[in-house]
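Removed: one protein chain of the complex. Kept in place: all other protein chains.
Now for chain A:
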Amino acid sequence: MYYILKREDLRPWLEAINREYTLFVPRTRDGFGPYEGELYLEGKTRLSAKEFFLPWREPLLVYEARPGALPKVVEGPAEQRVVFGVRPCDARGVILIEKVFSPDPFWQKRREATSLIGLVCEEPGTECFCWAMGVNPFSGEGLDLVLVPHEEVYLVKVITEAGKKLLSLSRAAEGGEEAFLSREKEFKAKFPVSPALEKLREKDLMTIYEAPFWEELALPCLNCGACTFLCPTCYCFDVQDEVVGSEGVRVRLPEACMFELYSRHASGHNPRRSPMARFRNRFMHKFKYFLDEYGEPLCVGCGRCNEECPANINLWDVVRAMSEV
């Protein structure tokens, strides 16, 4: 179902949502936060919306730090939340991570408690390439509602019942289907899927793994966590025990395969000791292991890694090399 929302009706709608639910919005270029009036809609945020599902610190268990004490599982957060302004690439990221995380009770709880309102970009940013990774920003995948800025209005597509309920809090009027579909058609014609993906599917895994280009491409890489932490599809985590006095909490937090510690065994042995091996893993996971396992690359083309990588590692240099080896 399609609706039209006037641009000046956006704020009142957000206020209305905020009265009934806890509303999060992109507040600054840094990222999302509780709605308090600030609204950043000029482009995507540095930190993606994945933090609503894989937070920076997720308590899993609490325990008394003494021998024999039994741990207690933490009840995940159940508060109903609405997140407005989620870019379609980020929403698609949630769908990709879910392929791996769906059995996780903490993930499930957060998914059930969260509604996502998507916002299609006015035009692609400098580093965007969602289409190349097979994302259709107009599909509404992973979202409850999707908004397309169009002339003086937003064209709205309702995806779920929850989305319909949220939209009923606004002054949106039915209509706009034709404009929405023609915008979608226009986009698809202009921005095709990358042919590299097909090539990567067909390539032998070991041929890519053992290719000679890795060393040169990895040279400037710092093996930091910037690309993985900003990436809306990277889902690796660490589990830590935090003990203060006699109280312990076991927490889950993001971790990056670029870090030496990520693959270091308790024995001290590290199968990915070299910086190049860690660099290679990031791209092999995204564009071969995950692709072979789930049929899709673990990338939604948000371009954050390309934009923010301090060493100017460009994903396409690597993908091209991988698909052409």
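The criterion applied here is as follows: a contact is a pair of C-beta atoms (placed from the backbone, for glycine too) under 8 Å apart; a residue touches a chain by one contact, two chains touch by 3 or more; residues count from 1.
Note that in this section contacts and distances are computed from a predicted model.
Q: UniProt protein name for the omitted subunit, picking from "Sarcosine oxidase subunit delta", "Peptide/nickel transport system permease protein", "4Fe-4S ferredoxin" or "Nitrate/sulfonate/bicarbonate ABC transporter ATP-binding protein"?
A: Per the UniProt record, the undisplayed chain of the complex is "4Fe-4S ferredoxin".
Q: Of A:Leu181, A:Leu222 or A:Cys236, which residue touches the hidden chain?
A: Reading the full complex, the residue touching the unseen chain is A:Leu222.
Q: Would you mind spotting which of A:Glu210, A:Glu260 or A:Glu324 touches the chain that isn't drawn?
A: A:Glu260
Q: Across the whole complex, list the residues on chain A that are touched by the chain not included here.
A: Contacting residues on chain A, toward the hidden partner: 30, 42-43, 46-47, 56-57, 125-127, 219-220, 222-226, 229-230, 238, 240, 242, 251, 253, 256, 259-261, 275, 306-308, 310-312, 314, 316-317.
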